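Every protein chain but one is kept in place in this view of the complex.
Going in written order, the chains are labelled A and B, and every chain counts its residues from 1.
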Amino acid sequence: MTAERRRNSSPLSRRSLWIAFLLAPAAVIMMTFVVWPLMSALQLSFFRFEGLTPGDFVWFENFNKVLFQSPFREATYNALWHNIVVFFALMVLENGLALLIAYALLKELPGHRVHQVIVFLPVVLSAVIVAFLWKLLLHPLFGVVNAALGLFGIMGPAWLGSEPTALGSIVFANVWHWMGFPTLVLLAGMQRISREVLEAARLDGAGDWTILTKIVWPLIAPSVTIVTVLTFIGSFNWFELPLMMADMEGSPGRSTDVLALYFYRTAFGSVTSGIQDFGQGSALAVLMFLFVGAVTVVALKYLRSREIEI
Amino acid sequence: MTDITSTSPAQSSSRPSTYKGEGLKNGAIQALLWLNAVIMLYPLFVMVMSSFKSNAEIFSSPLALPQGLNFANLEKVWSETNFLQYMGNSLLVTTASVALILVVSTMAAYAIARYEFRHSGLWLMFFLSGMTVPLKLAIIPLFLQLNALNLLNTYAGLILVYTAMGIPSAVFIMTGFLRALPKELEESARIDGANELVIMWQVMLPLARPAMVIVAIQNAVPIWNDFFFPLILITSDSLKTLPQGLTVFMGEFVTDWGVLFTGLTLAALPITLLYILLSRQFIAGLTQGAIK
């Protein structure tokens, strides 16, 4: 590019080109390997399937089935309800604990580096390992957890086998597995708070709780936004852990069924119980897409509005 | 006065507390952190122990230490799989994917976070939309797409799929962090006549190191551990990733929990060791953005 041409090109279009250059690689890769395949799959929700191939175009028949027709309707709302429960449980347990641990780590007490390494250690494990481990630890007959309860004379339940405890047990394993991640995101946010601010507050006699809620909390708003949105999306894509700790059917009695399992089971079938219906499965996925997308947009608007620039 | 302003523990402990409860409270916090550490580590200990046990031992005495170091399970895994080859493949695929995710996502996030342009919000939503449904749904069209591009059964195919899957959350996290960076630095650099590339590369991105570390680790872990996409997209044994190779291998021993745990431990070992080895850099990177 010569100096002549550079002077001629308007600053606006050069800026646009620069922005386009920044956006293009990610956009092209996403288009090719995510958006386009997803769109082709989602449009299948308008077809009635003959075996594994699309047959007639049936407009909203598949949507009508999963939203309004028994017994699919019940399964849909049951799974949706579990996703919502999982989201709130993770927000309180996983992210709540993560906030406290991050704050404790921020104090840089002796050994804080070791704790920082340890709290994140389970995150590097695969869901397969976590599922196997916790199945063994929660085993109704041979498990460590019930053995420990036995010491106090308590007969522990069949954690994963009974409806009241199954979902909670899997949520717990998820907290164990992933807690390190929000801890680090929140810690990274906290470390950007100027030390003088915290010091000043402390000199004014503010206790830890006041500092955490009144100073740290508002100042880590961007981190909270990230953690909340990722938890929300993660809760609605929750799949591997329930699949491997319970099964594809959401056992026992659909008490661990969530939307992603339900949609996968519907679209691809399961060797031990069902057959495939890609149309109905895609309809479920479209609904998930719309629901998660809409809530994310609204939530982001709200969360962003409470962020303040540091 | 607390140790919050200091970075060295020795220095802080020599400093007197401003009020009496401080030491006690810090002790309680320490105790809770250690309790947490035990809860985090105990299951891992069980996993490693189980890999030295026979099937009967796991069920009859799950809590006990193994009866001696039984390496039979380890030998079985080692001799019947191309363990090193799989591990090399996993390293290559994971490193390349994470690098690519970081580069393209940071670029896109930088555009969205630092410039005001029409539809920038829509762009963010476009990227976010990739996270809302599991890509597993689209496995058949994705497979056809890769087939059309001649990317089936190649490293490149797998890397591009992982990159595409990683972009949404990476763009989201990076946008969040980049947006929170102060405008003044950028403005003053601009006034000094620095061009946009220099501002991005030399001024802004160094401040975003913690976010990059988070993005890297958040993507590296699931990519390293994934076996679904390799199972479907990779068929040559020489290209198989570690979880894929071990999943197939472990399938031949479905009821042998000892072998299963050995396989799982071995699959987890490389990334766990890598994490522990790099944890210093990892944490340093994470605290880089700290404003002291």
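In this text, contacts are C-beta pairs under 8 Å (C-beta built on N, C-alpha and C of every residue); 3 or more make two chains touch, one makes a residue touch a chain.
Note that in this section contacts and distances are computed from a predicted model.
Of "Aldehyde dehydrogenase family protein", "ABC transporter substrate-binding protein", "Heme lyase CcmF/NrfE family subunit" or "TROVE domain-containing protein", only "ABC transporter substrate-binding protein" is the UniProt protein name of the chain excluded from the display.
Residue A:140 is the one among A:96, A:140 or A:293 that touches the chain missing from this view. Within the full complex, the residue among B:41, B:56 or B:103 touching the omitted chain is B:56. Among B:37, B:91, B:149 or B:278, the one in contact with the hidden chain is B:149. Touching the chain that is not shown, out of B:47, B:232 or B:264: B:232 (per the contact rule at the top). Of A:96, A:111 or A:161, it is A:161 that touches the chain left out of the display. Interface residues of chain B facing the missing partner chain: 55-56, 59-60, 136, 139-140, 143-145, 147-156, 159-160, 228, 231-232, 235-236, 238-239, 247-248, 251-255, 257.
Take chain A: the residues that touch the chain left off the picture are 28, 31-32, 36, 50-53, 69-72, 139-142, 146, 155-163, 243, 247-254, 266, 268-277, 280.
Note that only the chains that are shown with their structure count from here on.
With centres taken as mean Cα positions, chain B sits 15 Å from chain A. Contact residues of chain A toward chain B in the complex are 15-16, 18-19, 21-23, 25-27, 29-30, 32-38, 40-42, 101, 104-129, 132-134, 136-137, 139, 142-144, 147, 176, 181, 184-185, 187-188, 191-195, 198-199, 202-203, 208, 222-223, 225-226, 229-230, 233, 236-237, 239, 260, 263-264, 267, 281-282, 285, 288-289, 292-293, 296-297, 307, 309-310. Of all residues in chain B, those touching chain A in their complex are 1-7, 9, 12-13, 18, 25-26, 29-30, 32-33, 36-37, 39-41, 43-44, 46-47, 50, 58-60, 62-63, 100, 103-105, 107-108, 110-112, 115, 117, 123, 125-138, 140-142, 145, 149, 160-161, 163-165, 167-169, 171-173, 176-177, 179-180, 182-183, 196, 210-211, 214, 217-218, 221, 224-225, 227, 243, 247, 260-261, 264, 267-268, 271-272, 275-276, 279, 283, 286-287, 289-292.
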